[in-house]
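A single protein chain has been omitted; all remaining protein chains appear in their positions.
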Amino acid sequence: VDENVTTRWFDPLFRTEAMRRVFSDRARLQGMLDFEAALTRSLAAIGIIPNDAAAVIASQCRADLFDMRVLSLRSAAAGNSAIPVVQELERLVAKRSEEAARYVHFGTTSQDAMDTGLVLQIHDALKLVESDLVKLSAELVRLAEENDKLLMIGRTWLQHAAFTTFGLKAAGWASAVARHRERIEQLRPRCLVLQLGGPVGTLAAYGDKADQVAALVAADLQLGLPDLPWHTHRDRVAEVATTLGLLVGTIGKLARDIALLSQSEIAEVAEPAADGRGGSSSMPHKQNPVGCAVALAAAVRVPGLVSTMLAAMPQEQERGLGGWQAEWETLPDIFELTAGALAAMEHVAAGLNINAGRIIDNFGAAKGFLFAEALSTALAPKIGRAAAHQLVARACKRAVADDCSFQDVVCGDSEITAHLSASDLREVLDAGRDMDASARLVARALARMKFAGGETPENKEAGHG
Amino acid sequence: VDENVTTRWFDPLFRTEAMRRVFSDRARLQGMLDFEAALTRSLAAIGIIPNDAAAVIASQCRADLFDMRVLSLRSAAAGNSAIPVVQELERLVAKRSEEAARYVHFGTTSQDAMDTGLVLQIHDALKLVESDLVKLSAELVRLAEENDKLLMIGRTWLQHAAFTTFGLKAAGWASAVARHRERIEQLRPRCLVLQLGGPVGTLAAYGDKADQVAALVAADLQLGLPDLPWHTHRDRVAEVATTLGLLVGTIGKLARDIALLSQSEIAEVAEPAADGRGGSSSMPHKQNPVGCAVALAAAVRVPGLVSTMLAAMPQEQERGLGGWQAEWETLPDIFELTAGALAAMEHVAAGLNINAGRIIDNFGAAKGFLFAEALSTALAPKIGRAAAHQLVARACKRAVADDCSFQDVVCGDSEITAHLSASDLREVLDAGRDMDASARLVARALARMKFAGGETPENKEAGHG
Amino acid sequence: VDENVTTRWFDPLFRTEAMRRVFSDRARLQGMLDFEAALTRSLAAIGIIPNDAAAVIASQCRADLFDMRVLSLRSAAAGNSAIPVVQELERLVAKRSEEAARYVHFGTTSQDAMDTGLVLQIHDALKLVESDLVKLSAELVRLAEENDKLLMIGRTWLQHAAFTTFGLKAAGWASAVARHRERIEQLRPRCLVLQLGGPVGTLAAYGDKADQVAALVAADLQLGLPDLPWHTHRDRVAEVATTLGLLVGTIGKLARDIALLSQSEIAEVAEPAADGRGGSSSMPHKQNPVGCAVALAAAVRVPGLVSTMLAAMPQEQERGLGGWQAEWETLPDIFELTAGALAAMEHVAAGLNINAGRIIDNFGAAKGFLFAEALSTALAPKIGRAAAHQLVARACKRAVADDCSFQDVVCGDSEITAHLSASDLREVLDAGRDMDASARLVARALARMKFAGGETPENKEAGHG
Partner (left out) sequence: VDENVTTRWFDPLFRTEAMRRVFSDRARLQGMLDFEAALTRSLAAIGIIPNDAAAVIASQCRADLFDMRVLSLRSAAAGNSAIPVVQELERLVAKRSEEAARYVHFGTTSQDAMDTGLVLQIHDALKLVESDLVKLSAELVRLAEENDKLLMIGRTWLQHAAFTTFGLKAAGWASAVARHRERIEQLRPRCLVLQLGGPVGTLAAYGDKADQVAALVAADLQLGLPDLPWHTHRDRVAEVATTLGLLVGTIGKLARDIALLSQSEIAEVAEPAADGRGGSSSMPHKQNPVGCAVALAAAVRVPGLVSTMLAAMPQEQERGLGGWQAEWETLPDIFELTAGALAAMEHVAAGLNINAGRIIDNFGAAKGFLFAEALSTALAPKIGRAAAHQLVARACKRAVADDCSFQDVVCGDSEITAHLSASDLREVLDAGRDMDASARLVARALARMKFAGGETPENKEAGHG
C-alpha cells in the first residue's frame, strides 16, 4: 500500500492505483516542484540567478519535505495550489540559505507552476494509458487470430441478423484501439509542452533572455517548447480529455458487447471467474460481469466530464475565473476512470471464456434466418430486390408457423427453386461463405493495422536501431 | 480535524467539511448499517426472526467496528459496497452469536442496503443545504433591504443600459434562492423514501408480511414508504441531482454578477478581504475573487455531472449494469460541490464590501446614456417609437462626439424639446424615478417571497405550535 | 400537413408534429404577439395608453400578418427575435393608425416579449406532455393489472436472478410515470409566470402603476405573477428542462427493458408490428424495435441538452451574453425529443405483444436457478448465511455439471434435506410464492399510486365538483 495515495471506498473498483499515484496530491506537488527546480537551474545556467542559490532551491524541491495538510488548507484561502507551495519552499530554502530563498519562483507565477506540473503528470499518465492499450491490443489481436473462423450470430438492433465470426468482432475492437493509440501519439508533441509566461504571459521578468530561459526549462523537463505561453488557451489540456473520452467510448462498446453476449440466455462468453468476483449477496448462482460494469460506468461518466473540460475553455483574458479551477479535479477524474475501465477490460479480454459450444447451439437455434439476407441478395438479380425480399419474408413466416427450419422451407419452395438451383442454394445456405469472408477481413485488417500488436512505438523504433 | 473524512488537496477549497463528512466512506458505511439494523429490528418485531438475534445484529451495526480498507478492496472484487459489509457484519455478529449471524441481511439484497443507506445520506445532506440556503437567504434579503435605494448602473450584454438599484439586484438573487428552497421542500417526501425489495424487487422472502416489514423499516428510519421498490427507477435520485444543478446555476449567477462588479475598472463591490485570501503569488496588489471562482467552477462542473445522473437512468431490468455504478461517486460529487459553492457565496454575501462612492462615480461617468431608454419611451407616444429611437440615438452620438453629457445635449435639442417640456424632461432625466420603481419592486418582492427570511420551514411550523 | 411547421428529415421519427407545432417559428412569433397584445390591453385598461391605440395594436398581433423570412433574417443582425417583430408590428399598426403605432411595445423590452412568449409555449407544451403521460400511464396500469400473475424471470446485471412478474415490472414503470406527473404539477405554478420588467427589470416606465400593469398582463395571459422580473434568473426555464430530462430517463428505462426483452434469444415481448415499421433494407426476417430506439436515442441526447440549460444559467447582470442565447433552440429540442420518445413508447405500450408461452419456456430453460436465492434465504436461519450460500452454490454447479434441474439436485442433496423438510422444500421451490408476493405489491401500488389511472388532475377535480 502506497501511503501517498489516498484511497476512497470505490477507488479500487473504478480506478487503478498506478493512475491514482500519478494524480495523487504528492505527485501534483512534485510536478510543481520539478518545475521550480528546473526553472531555477535554467536561470542559473544563463546567469540570471546565482548557481549556489539554484542548487539550494533544487535540493528542497522534494515532496517529502512538505506537509500536505498545510498546503491543502492554505490553498483554500489562496485560491490555488501553487501559492502555499512557493511559500513553503521559500521557508525551507531560507532555513538553509536566506540568500537562496530570494530566488525561489523568480519571475514566474502560480499558473506556470501548476500548468507545467500538470503537463508532467499528463506525460506520466499517458504512458500508463499507452502501456495498457498495448496490453489490451495484444489480447484483442489474439482473440481475433484465435477465433477468425469461429462463426457466430451477428446481431443488429439486438436482433439476429446474419453470420459473423468472433474473430471479426475482436478485430473490430482491436482496430478501434489502434486508432486511439495513433491519436495519443499525435497529441503528445502538441500537448506535452512547457507553460512559462510569468504573471500575464509576457515573460517580461527575464528580459531579452526569456527565449533562452524557456528553451532551457523545457529541455530540462523534457517537454516541448510551445509557440507562446498558453495559460488561458486550454485546447491542449482539453484535447487530452477529449482523446480519453473517445477511448472510453470504445472501451464501453467492448464492455457492452461482452455484457450482452454474457446474458444468461445467450451465454456465448463469460468474464473470467475469480474468487469473490462478481458474486451476489443474495444469489449464489450468479456471476456478474463486474469488469463490464466498471467500463460501462466509465462510459456513462466520462462524457459529462469531457463536456466540463470543453465548457471550461472560454477563460477570461490572462487568467480564468471559474473555468480554470473547474479543470483541477476533472482531468484527474477522467484519467483515473479511463485507467480503471482499461484495466477492467484488459482483465476481461485476457481471461475471456468463450463458449464455442454455446455459440454453435445458438445459431443452430436461430432456425436459419441468418441466411435470409444472403438468400435475398442471391434472388435479387433474378427477380428484383423487392420481390426477393417478399419471397424470403414469406419463407421466414412459414418456418415460424410450421416450426421447422428456414433451410427446409426454402429448399421446398418452388418459387425459390425456380430461380436458384440446388447447388446455388447450397452455396447460399452455407455459413462457410460468411466464415471465409470474415476470415479474409480479419487477416487483412491485422496485417494493415497500425499499432496492432503488443509492441509500443518505442519498441518499433528500437527495432529499427 | 475529523479523521473519518479523507481530505484531498482541493477539498477545503471546493467542498465543505460538513458535506464531505456526510459523504465520507464512514457515513456511507453507517447508512448501510443503519438499514441492516432497522431491518433486523423490524423483522424481530413482526416475529420473522428472533428478538435476541436482532439485538445482537443491531449492536454490531456500528461503523467503527469495520476496517474501511478491507471493505474497499473487497468491493473491487464484489462489484458493490454492500457485499463485503454484509460479510463483515456476519463475521462480527457470529463472534457474539452464531445463531444471530444467520439472520444478518435476511431476505434483502445489496441494492436495498446501498440505496436506503444513500437515502439516509441524502437526508442529512439536504439538511445541510437547506441550512446554508437559510443563511444565504438572510444575507441576500439584508442586502436587498439595506440597498433598496442605492442606484446603480444596470448592464445588459455587458453594456450600460439603464438604472437599477443594488437592492433590486439582491432581491433577484434572494427570490431565486427562495424558489430553490421550495423545490427542495417538494422533493423531500418524494425522494426520501425506503428502498426494500429483495433480489429482484418482489419482497418475496417476507411472504404476506412484506407490507408490514417495509412499513416498519421505513418508520424505524423515519423515511417515507414508497408505492413500490424502485431500485432500477432512478428518477428519485436523479431529481436530487437536478435540483442541486438548478441551485448551483443560481449560485453561479450570483458569483458571475459579483465577479463582474469587482473588476478593477468597475470596482463597485469586493469580496471580503481576509488574511491570505485571494492574494497572488506574483502580484502583491491583487485581491482575487476566490469565492466567486469557487462558485463559478462549480457552475461549470455540476451541469456535466447532472447529465451523467440523467444518462445513467435507463437501467437494465431488475438491476443496472453500468448506469447504477455511475451514480455512486457522481451524486456525492454534486452535493459536495454544491455545498462548497454555497459556503463560498454565503461568505461573500455576508462580508460583501459595497463601494457606494464608486457606484455613484460610475454612473456619473456614464454620461447620462442610462436615461436614453426613458427618454425614448417618453418620446414614443409623441412621435412614434422608431422616430423616438432615432432622435435619442442621434443625441447619444452627439454626446460622444462633443464629449459632453447626454442630458445637456437632450435639453438643448430643439426637436426633443418640441415634444417634451422642461418639466417633462426633468422627470425623464431623474434617476429617482428608477430608484422608486426599484424600491417598490423590492418591497413587494420581500413581502411576498416564500422562505424569504432566515427562518426554516421547521421554525415556521414551530412558531405555529 | 401543417404548412406552419417546418419538417426536416428525421422530424417524423424523433419528434411529434403536435410538439413541433408548439415550437414552430409561427408559435414563437404568436407567443410574443400575445404578450404585446396583452400588454397593450392592460396599459389601456389602466389608462396609460389610449384604448383605441390598444385595440389597433391588438388587432395586428396575428402571426399570419408577418413574413417569417424577414423576421428571421433581421434577427441575425439584431441578435434577438423580438426586435424585428416589434419593428414589423409597428409598421403594420402604423398603416392603420400612426398614433396607435406610438404605443407598440410601450415601456417593455425584447426579453419581456421573448420570455413571456416562451412561457406561453411552455404552457401549451406541458399540456401535450401531460396528455401523453395520461395515456402512457393508462397503458402501463393496464399491463400491470392484466399481467399481475404472469411469472417471468427477473434479471439483474443481465443475468437470471429470481422470479418476478410482468405485472410488477409494468407497475414499476407506471409508478415512475406517476411521479413525473406530480413533478410537472408542482412546477407549473412556479414556472408558468409572466416576465415583465422593462430594459433592466425595474418596470420604471409604468411608474407607480407597475404593479397593476404586471398583474393585469399576467391575468390577461392566464399566467402567474412572479415576485420579481426574472429575466436573468433562469431557474424556472431550466427546471422545465430538468423535469423533462428526468422524464426521458424513465422513458429510456422502459425502452431499454422492452428492447432487451425483445432480443431474438429472449423474445418475451415484441413491439407492435406495423406495415413498413422496423423492417430492414437487407434482412427480410427482421422486426426492429424502432420505438425503443427512438426513446433510447432521446435518453442519450437529452442529458447533454439539459446540461446546456444548466451551464447557461449564470447570466450576466441584467441580460445574459451567450447563456440566454444558448437556451433559444435547446429547450424546444428537449421538448420535441421528449414528445417523440413519449409518443413512441405510448405506441409500444399500447400494442405490446406479450409472448406468455415464451416467458414460461424461458424460465423452464433456466434450470431452477431462479430458486437459488429463496433456498439460500430458507437455509440461512438454519446454518447461517455463508454456509447456506455455499451449499446452494454447490447445488447450482452440480446442476450445471450434470445437466439436470436445480430442483432435482436440491431434493436429492442430503445436506440440504437435513435442514429443510420435503414440505419446506416444496414451498421454497414454488414460484407461486413470488407470484403472490408480486401480485400483492402490484395491487397495493396501483391502489396507492397518485395519478395512476388515465384521469387527469382536472378530471379528478371535476369529479369532486
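Per-chain residue numbering starts at 1, and chain names A, B and C are given in the order in which the chains are listed.
To be clear about the criterion, a residue touches a chain if its C-beta (ideal position, glycine included) is under 8 Å from a C-beta of that chain, and two chains touch if they have at least 3 such contacts.
The structure displayed is predicted, hence computed values, not measured ones.
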Residue of A:Arg21, A:Lys149 or A:His233 in touch with the missing chain, whole complex considered: A:His233
Per the touch definition above, residue among A:Ser307, A:Asn362 or A:Gln407 touching the missing chain: A:Ser307
Residue, one of C:Cys292, C:Ile383 or C:Leu441, that touches the chain absent here: C:Cys292
Sole residue of B:Leu158, B:Ala356 or B:Ala418 that reaches the chain not shown, by the stated touch rule: B:Leu158
Sole contact to the chain not displayed, among A:Ala18, A:Leu120, A:Leu260 or A:Val410: A:Leu260
Hidden-chain contact residue, picked from the options B:Thr16, B:Gln315, B:Ser376 or B:Ser438: B:Ser376
Touch residues of chain C, complete complex, unshown partner: 1, 6-14, 25, 28, 68-69, 71-83, 86, 105, 108-110, 198-199, 252, 255, 259, 274-283, 288-290, 292-297, 299-301, 303-308, 311-312, 321-323, 325-326, 328-330
Touching residues on chain B - with respect to the absent chain: 153, 155-162, 259-260, 262-266, 278, 280, 282-289, 293, 303-304, 307, 311, 362, 366, 369, 372-373, 376-377, 389-390, 392-393, 396, 406
Residue numbers in chain A that touch the chain omitted from display: 49, 86-87, 90, 94, 98, 101-107, 154-158, 161-165, 168-169, 171-173, 175-176, 178-180, 182-183, 186, 190, 198-208, 210-211, 226-230, 232-236, 238-239, 242-243, 245-246, 248-250, 252-253, 255-257, 260, 296, 299-300, 302-304, 306-308, 310-311, 313-319, 321, 373-374, 377, 380-386, 433-434, 436-438, 440-441, 444-445, 448-449
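One rule holds in what follows: only the chains that are shown with their structure count from here on.
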Interface numbering overlap (same over half, different under half) for chain A and chain C: same
Length of the line joining the C-alpha centres of chain B and chain C, rounded to whole Å: 24
Averaged-CA centre spacing for the pair chain C and chain A, given as whole angstrom: 34
Chain A: positions in contact with at least two other chains: 259, 280, 282-283, 288-289, 293, 303-304, 307, 311
